[in-house]
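The complex appears here without one of its protein chains, the remainder shown in place.
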Amino acid sequence: MKGTELLSVGVDVGTSSVKTAVVKTVGEAGGRMEVEVLGLRADRIRRREMKAVIHECYGAAMDECGLKSSDVAYIASTGEGELVEFRRGHFYGMTTHSRGARHLVPDCTAALDVGALHARAMRIGEGSKVMTYRMTSQCASGSGQFLENVARYLGVALEEVGPLSTKASSPEMVSSICAVLAETDVINMVSRGISTSDILKGIHLSMAGRFLKLLRAIKAGSDVLITGGLAADDGLVAALQEKAAEEASVMRIHTHPDSIHAGSLGAALWGAYRHRILEKREMAAT
Amino acid sequence: MKPALKALVDRVTFLYEDLDLTVVKEWKETHRAKAVGYMPIYVPREIIHAAGMLPVGVMGGGEGLEIIKGDAYFQSYICHIPRSTVELALSGRLDCLDGMLFPSICDVIRNLSGMWNMMFPDRYVRYIDVPQNYDPEVGGSFWRRELAELRADMARIAGREFSDDDLRNSIRVYNENRTALNDLYLARSREPWVYPIAEMYLVVRAGCVLPPEEHTALIREYLQLAQREDDRKDKDHSRVVIVGSFCEQPPVGLLKTLERAGCWIVGDDLVLGLRWLIGDVDPDGDPLVALSSAFLANSTEAASRYEPGDAKGSQLIASVRDNDAEGVIFCAPSFCDPALLDQPMLVTALDRAGIPHTQFKFSEDTGQFAVIREQAGTFSDSIRLWSEV
Amino acid sequence: MTRPVDADKDRSMELQKEMIAGMFDDLSTAHEDGKKVVYTFVPGNLTELIRCFDLLPVLPEINALQSGMRKLSGGYITEAEKQGHSEDVCTYVKCDLGMLKKGNVGPTGKRLPEPDLLLLSYTGCFTFMKWFELLKQEYDCPVAMLHVPYSPDGKIHDHQRDYIVKQIRTELIPKLEEVSGKKYDEDRLKKMLAKSATAEDDLVHVLESAKNRPSPIDAYFGGVYYIGPMFTAFRGSDEGLEYYRLLREEVDARVAAGLGPVTPDGTMTKERYRLVVEGPPNWTSFREFWKMFYEEDAVVVASSYTKVGGLYDRGFRHDPDRPLESMADYCLGCYTNLGLPSRVELLEEYIRDYRADGFMINSVKSCNSFSAGQLLILRQIEERTGIPGGFIESDLVDPRYFSAANIKNRIESYLQMLEQKRGAGVGA
Partner (left out) sequence: MTDLNKRDIFIGIDLGSTTTKAVILDDGGEIIGRGITNSRSNYDVACRIAREEAFIRARFTLARNVMEADPLLSGLEGSFLPRLEDSFKQHQYLGQLEHLRQALWTAAGNARHFAYQADFRKLLNEIVDNMAATAPALFGPGAARKSDFFRDLAGAEYMQLAEKTADPKGINFETIVGAYDSAILTVENTSDEESFKSHIGAALDLLLDGGNGETPEQSDRLRAAIETARNYNLNELATVGTGYGRQRLPFPKEWIRSEILCHGLGAHAMFPDTATVLDIGGQDTKAIQVDDRGIVTSFQMNDRCAAGCGRYLGYIADEMNLGLHELGPLAQQSTHRVKINSTCTVFAGAELRDRLGMGQRREDILAGLHRAIMLRAMSLLARSGGVKDEFTFTGGVANNPAAVDALVDLVQQNYGSRRLNISPDSIYTGALGGALFAMRDYQGGQA
């Protein structure tokens, strides 16, 4: 038997954006699944009402695929899932990011999810299982939000951050652990005439240092995929690669154009998996 | 929830939230007797009890207390419990305690004993220095002497001498209390859905302010009432043991969050002092010798005890196995040196035994559980999703 | 203001350098030379006893502080955190464990030998206990535990002393004998203790020289050098004896010449503020930190940190006639083993005896033993002496916790405040 075809959706509600993934899977419960991604969409929240953004993002993604809600077998939420009232089930962020990471880069041994307010590293085992993980603690100077703020002070658009950073010649490290104080550090640097490139690179390096600590703590293995919004930041990726090389570690750092969708993809995939399990159970029961 | 259980839960909730120690004041009033406070972990409560006084466990201020003066005495890199305790004292809430004992647990509590001396020069303060040498002749004789001094002090505060028989009687009372607590833990471990963590914790925690006899009865009653709730059903949860919160206590909201994120807590070291001694203390011999030997030979392997071997790891693994747990959550207060320094050693032991674990830190007034929920949820996901296949 | 570096450096300083270098040399080849090594802590260290078995002491705390001064601690701490240690805990421990993981290369660039015995002198700090439990996991060697009871009232009680002496007899000496293969030789110990006592006299003389105006020494930043040999491996040795004799001579000469303390930038020529300092210094930016003081003409005339290895200036001496008993008394009387009220009294006396203008606390994040309660100490001192206190925060060896701008701001503000008060007192 070829196995059934199934549509599922993952909605990842983050602190800065909502992401939706629509996937078609073919396969059997417990067996291998063939996956076809039908649609991916991200919408920034930007101080809008969360639920409205969720509906917008989900609705638009479905429209783009030409689908109706009734076509879908399972809607899974991740992130701030409580807000997704139309969900069927919820999976926690690291569970979904691991699954999504494996989907994007099948050989990755770990994922590093860097979003607006958090960074978390997880080692991925067989069946996309989260083996161990670490998250940054309270202090948030190593997050996307912080980078965004600094970029704003420096008068740099977000997409420029990466390219500028990679051009740096003598990066200036940020010392403070606190994002607020780090901002002051940055202001100090500006007034000392340090170039924007060097400042950004410095921030990237200190973030990278912190992330590597997480990765080391989970014994990340050979191939790490960056997921979450900051995967799009080439400067951070480069800094991570440099730092990893400095420590002569064997770790390779990867990104993927769809990295930001890892969470929603993972949720959709787990949703499909779960649906099949539940169906099987029901069948067994009747 | 049936009315009888609801009443019981309301009562323990009140005891927990009542930072003014109303029940202690009432007890003192009705018994025309005194009360002696103690900081977390082990103090020989039997001696206080034998003197006809009420031992009162002071476990910090929890999430409900606004800290104003307490913060003035502690830097930001010191854990939370001493500041809330100082706040309680400075706001007069501990005035009903006629003495305060500071057990040997860490440098913070140790120094707090001296601070107490200076801040409240008229009150009785004692630092309880337990031996870290377990030879009955060496550490034992030191400890017996400390106990004898404590006994004399308690008699003095109570204003009455008490006999060895009084003390033996108190030992029996506390033996019964420990048995009841053990029964509760066993029942919870068997059917965690019957005893939600928030209820269970508050029932245990009530032992800090209730006389032991009353607490024992309360536990027994709870065990019966909880079983009669027929809407409590097993859920697709994972089973975990939490460690690290033997001193500063996590907010109840955190415990609830863990449960909501899919973790049954089937073992813990919360309010550890109530369960410090393992097994019964000999109720028949020389009582101070009995207490001393129990301490030397039958103490739980806590972070505040010197333990050069791997007994701490073995104890944790045994607790995982005995309770059929699938993982361990390290749940320590921020800046708690004893708990946090123990952690890597315990992790090594768990890794060796192939037991999964995760960790986070809290403070007693943590109000945001989003990160913790995420972590615990993933932990529980990872135990569940993959064990199904 | 300071004037340029003195042409000839103090001889004692040179000697101390040689002594330390020699010690690390000895250690690096200890095992090849058939010597055995004991790791132990500074407070309550029983150096004479260890030496009396011809064993070599290694003090992990000293290695940690040296790593801090050599700017290596940051990397070590990161290493330990990588192994799963929390950011919150004492950085001495993490620095030591990190150093171990990175090959155990000591401060002079030479490898340190693994311990043959861990002598846990558990005095004044709980973390010591954890530290050696952690080391015990790394090294498969015996641990000898000496539990020194806390001294809440600052007094020594017979039963406490007995407990310690019993432990020395039943726990320490047998283990030391076993490791060294030597018998305990009390006469030898007594001879060493006699030397200790003489050197202790000299040290006290040096510390008390700060009562002069101007003070010939800085009793905090300079003080940490003066206590070095005494608090570590050289108590009871001939070298130690010689070092303190020399130091005493030099300090006497400075007093006679009316000179101020020597700093890395030369001799201080002006003494504008006399301070008493509580708490350990920061090691990662030691010179920068010191400079913040001497640049403002502030000299530290007494400090509590220089008492972590014994309160000699309050009369205690090692006593050859009561060898084990006096060692027990020594352990009980180390500064951090004292209850807070005794600490306050001591500091108050220092402020009076040394005629200080100010009192400052450097609160280190690592060390609860020192730091928990310091804010009350501050308030008590202010109340009792009428002198306003200053409060700064840093860490021992974690470079992330030394915020130079912030600390400088506080020190400056504090000193300007003292100045303003003084100005107002005189006239205006």
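When the chains are written out, they are named A, B and C in that same order, and each has its own residue count from 1.
By definition in this document, contacts are C-beta pairs under 8 Å (C-beta built on N, C-alpha and C of every residue); 3 or more make two chains touch, one makes a residue touch a chain.
Here the structure is a predicted model, which is why all the values come from computation and not from measurement.
Asker: Missing chain touches which shown chains?
Answerer: Missing chain, whole complex, touching shown chains: A, B, C.
Asker: One chain is left out of this view; which of C:Leu311, C:Ala356 or C:Leu375 touches it in the full complex?
Answerer: Of all options in C:Leu311, C:Ala356 or C:Leu375, contact with the hidden chain holds for C:Leu375.
Asker: Check the options A:Ala151, A:Ile253 or A:Leu269 and report the residue that touches the missing chain.
Answerer: A:Ala151
Asker: Out of A:Leu38, A:Leu67, A:Leu181 or A:Leu278, which residue would touch the omitted chain in the full complex?
Answerer: From the options A:Leu38, A:Leu67, A:Leu181 or A:Leu278, the contact with the absent chain belongs to A:Leu181.
Asker: Over the whole complex, note the residues of subunit C touching the chain we left out.
Answerer: For subunit C, the residues touching the absent chain are 375, 379, 382, 388-389, 391, 393, 401, 403, 405-406, 408-410, 412-413, 416-417, 420-421, 424, 428.
Asker: State which residues belonging to subunit A touch the missing partner chain.
Answerer: 15, 44, 46-47, 50, 80, 82-83, 117, 138-141, 143, 145-146, 151-160, 178-181, 184, 187-188, 190-191
Asker: By the contact criterion defined above, which parts of subunit B meet the unshown chain? Give residue numbers in ascending order.
Answerer: 63, 66-73, 75-76, 365-368, 370
Methods note: only the chains that are shown with their structure count from here on.
Asker: Subunit B to subunit C: how many Å between their CA centres?
Answerer: 36
Asker: In whole angstrom, how far does the Cα centroid of subunit A sit from the Cα centroid of subunit B?
Answerer: Inter-chain centre distance comes to 40 Å.
Asker: Where in subunit B do residues touch at least two different other chains?
Answerer: In subunit B, 361 touch at least two other chains.
Asker: Where does subunit C touch two or more other chains at once, residue-wise?
Answerer: 84
Asker: Hey, which residues of subunit C end up touching subunit B in the complex?
Answerer: Residue positions touching the partner: 83-86, 88-90, 93, 120, 122, 125-127, 129-134, 136-137, 143, 145, 147, 149-150, 152, 159-160, 163, 166-167, 170-171, 339-341, 343-344, 363, 365, 368-369, 371-376, 380, 393.
Asker: Considering only the defined contacts, which subunit A positions touch subunit C in the complex?
Answerer: 137, 175-177, 213, 216-217
Asker: Help me check something: in the complex, which residues belonging to subunit B touch subunit C?
Answerer: Per the stated touch rule, the residues are 72-75, 77-78, 82, 104-108, 110-115, 117-119, 127, 129, 131-133, 135, 137-139, 141-142, 145, 303-304, 306-308, 332, 334-338, 340-345, 347-348, 361.
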